[in-house]
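The other protein chains are all here in position, but one chain of the complex has been omitted.
Labels for the chains are A, B and C, by order of writing; each one numbers its residues from 1.
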Amino acid sequence: MALDAFAPITALFVISLLVTLLILFISRIFGPQRPSVRKAAPYESGMKPIGPAIRRLPVQFYLVAVLFILFDIEVIFFLPWAVIFRDLAVYGLVTMGVFTLILTIGLVYEWKSGALEWE
Amino acid sequence: MQIPPALDPAEAVQVAMPDSLLEVKLFRGETTLIIKPDDIAKVAQYLRDTPGLVYNFLSDISAVDYYPDYNRPERFGVAYHIYSMLYNRRLRLKVFVPEEAPEVPTVTSVWPGANWLEREIFDMMGINFSGHPDMRRLLMPQDWDGHPHRRDYPLGYEQVQFSFNVEDILKHKPLAKE
Amino acid sequence: MAVVQSPDSYIQEGKWEGNLEQLKGLVSERAFTGETMLLNMGPHHPSTHGVLRVLLELDGERIVTAVPDIGYLHTGIEKSIEAKTYEKGVTLTDRMDYLSPLSNNMAFCMAVEKLADIDVPERAQLIRVMVLELQRIASHLVWLGTHAIDLGAMSVLLYCFREREKVLDMLEMLSGQRMMGSYIRPGGVWRDITPDFKPALRKFLDEFPRSINDYQALLEKNPLWIDRTQGVGVIEPEVALAWSMTGPSLRGSGVNWDIRKAEPYSGYETFDFNVPLGEHGDVYDRFMCRILELWESVKILDQGYKRLSDKGPFRTDNRKYVPPPRSELGRSMEAVIHHFKLWTEGFSVPDEEVYVSVESPRGEIGCYLHGTGGTKPRRVHFKTPSLIHVSALPIMSQGHFIADLVAIIGSVDIVLGDCDR
Partner (left out) sequence: MGVTSKLGNLGVVTTTLDTAVNWARTGAMWPLLFGLACCAIEYMSTQASNYDMSRFGMELNRATPRQADLLIVSGRVTRKMAPVVRQLYDQMASPKWVISMGDCASCGGVYNNYAVVQGVDEIIPVDVYVAGCPPRPEQLLHGILTLHQKVQSETISQWA
């Protein structure tokens, strides 16, 4: 009766689950684990690292990260538009055009103020 | 501009610094000026800057150890090979250094390229270069004892394994297990 | 003193690496306050062209100071040569600059010939020049391949090694070994050229120009390549001369000095070729100098091909220094005596010193040879270009990014066997 209609989907689900588990744990099952202090030490081209690894990072890294997040959010808003692109023909184009224009003004501002230079 | 005529290096140094030039040797077309160790830097500066000589390029610095037969005034000899690009000719400055405290003033002030060449000679022969900005070992590990290229330093020869002696060599040859 | 050290002394913790106190004078004060980071671009690194360790003091991505530390491939070749006769010492010089072994042979053999006053027949000099130029092409191909793959151009490496196999086949025809043939011996070359050397050379000389055009088309006007190399690692002519840099790295800064032109040896004055020069002294100009040198080598080989006869004298017949051929051993008593003396004891050389310099693909290899009057040298010292170029690295990489240091190391063509000997 209706239950066998679900047979293919459950088979698919079980097989995919099995394959992922296999990939995850096969190396743990068959691979020999031999942890040692020297193996756990950080690798720095064959030498012992000098000084702490976690230290104060220059501020430019933070600036680049923030700018990335800003334009990443912008891309997220493009995705729903892309799904119903055909139906919202000109109307969608205009609204998204305004949206992108505002953000481009922000981009031009920071470009001119030199936030993109590394120095 | 007019290039000044080339002067003969031996006479020029003889005239300018008579007491520092000990001997002039000619062999297979190469001239060697034997200089007193203390004012090698002065002579080098003079040879580089005077218009008629312009030895502006330091090609090589090598050290020699006359250990077993001592047929030179001192045990160690340091040879500076310099080259004049303007007049396209080479010259060797030879300095003899005693065995007890081998000490030679550095020429890095005249040719900065001598920095590592002198460090290598300090590392290999144990000749100290006074006034050198960074007098450390160059090739051997920093805490290596002895100066390998001296002729009284053993070659470190290890007996070669053949079929007849491989067992007793492997007995005391440390093979890493894991 | 314990010369042969036990293995556990190799593996002792922290014994070999430089810890913070030892770096007092080398790095700036900001390293000790933790402001800048000390990173080992260490002996095992994909783009140091061998086992070179550069201790970098980094402010973010920018290099504040670079402290090169060499010696990880120091095998005491000069000390080993002092225990061998002159004929046997030649094979050790092969392994110094392992990308162009024949230039080391040439430096050592010319020093021995100058010291012992051995003459070299004119045809042997011609073979030597042609073999040296073939070796220069092979060495430049490895340099181009590794320099390009360091900066991301994978396909150039595969093309370069394909052409290099042809050159190695030719060198194998002559000396029986692809790389370490020890083909150049005191007094000339080891064997005469084999009959199939000239046809192979002719085929190579017809095809190779097309491959050089491919490399130039791939890289020369490639905007990525130009961005990564132009204006990077600039060194002025005066600074390059003061730090005694030689070869294409010096000519990249515009100094016109090539030993093959300034002090011609082994018949180079009879060939006409010109010496490419750069203007700005950056990575791009050094790259262009070496590419144009490939064209010059092809030109020299072309002229040499026309003059090279199939048969002829390939080594001096001065029996005091060169063992006689086997065919002669059966007939003359003197040949047997010479053969026996040369192969057991070797020839003796006066107790004097000599300095000879040869233009290797990397720069000037200077060989300082001091004899003892006996059959073994008192001292052999090779002044090699890579040692000088590594010592000049901190100047060139001042204030650059790490990625630029990779380009600079590639551009000065460092080989660590050449540097550490």
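Points to keep in mind about this one:
We adopt the following convention: a contact is a pair of C-beta atoms (placed from the backbone, for glycine too) under 8 Å apart; a residue touches a chain by one contact, two chains touch by 3 or more.
Note that the structure is a prediction, hence the values are computed from the model and not measured.
Among the displayed chains, contact with the absent chain in the complete complex occurs for A, B, C. Residue in contact with the omitted chain (choice from A:R34, A:R56 or A:K112): A:R34. Of the listed residues B:M1, B:L26, B:A101 or B:A176, the one in contact with the hidden chain in the full complex is B:A176.
Residue positions on chain B in contact with the hidden chain: 140-141, 144, 148, 153-158, 160-161, 173-178, in rising order. Of the residues in chain A, those that touch the hidden partner chain are 30-34, 36, 38-39, 41, 43, 46-47.
Where chain C meets the omitted chain, the residues involved are 3-5, 7, 10-12, 15-16, 42-46, 50-51, 71-77, 79-80, 91-92, 95, 98-99, 142, 145-146, 157-159, 161-162, 164-165, 168, 178-180, 416-417, 420.
We take it that only the chains that are shown with their structure count from here on.
Of all chain pairs, the one linked by the largest number of contacting C-beta pairs is B-C. When every chain is reduced to the mean of its CA atoms, the largest separation from chain A belongs to B.
Mean C-alpha position of chain B lies 21 Å from that of chain C. The multi-chain contact residues of chain C, meaning those touching 2 or more other chains, are 18. Taken residue by residue, chain A touches two or more other chains at no position, since every residue touches fewer.
Touching chain C in their complex are the following residues of chain A: 44-52, 55-58, 60-61, 118.
Across the interface of their complex, chain B is touched by residues 1, 3-4, 6-8, 15-16, 18, 22, 25-26, 70-71, 74, 76, 78-80, 82-83, 114-115, 117, 241-245, 255, 257, 262-263, 351-355, 357, 364, 366, 368, 370, 372, 378-379, 381, 383, 387-388, 390-392, 420-421 of chain C. Listed in rising order, the residues of chain C touching chain A in the complex are 13-14, 17-20, 23, 31, 34-35, 37-45, 53, 55, 59-61.
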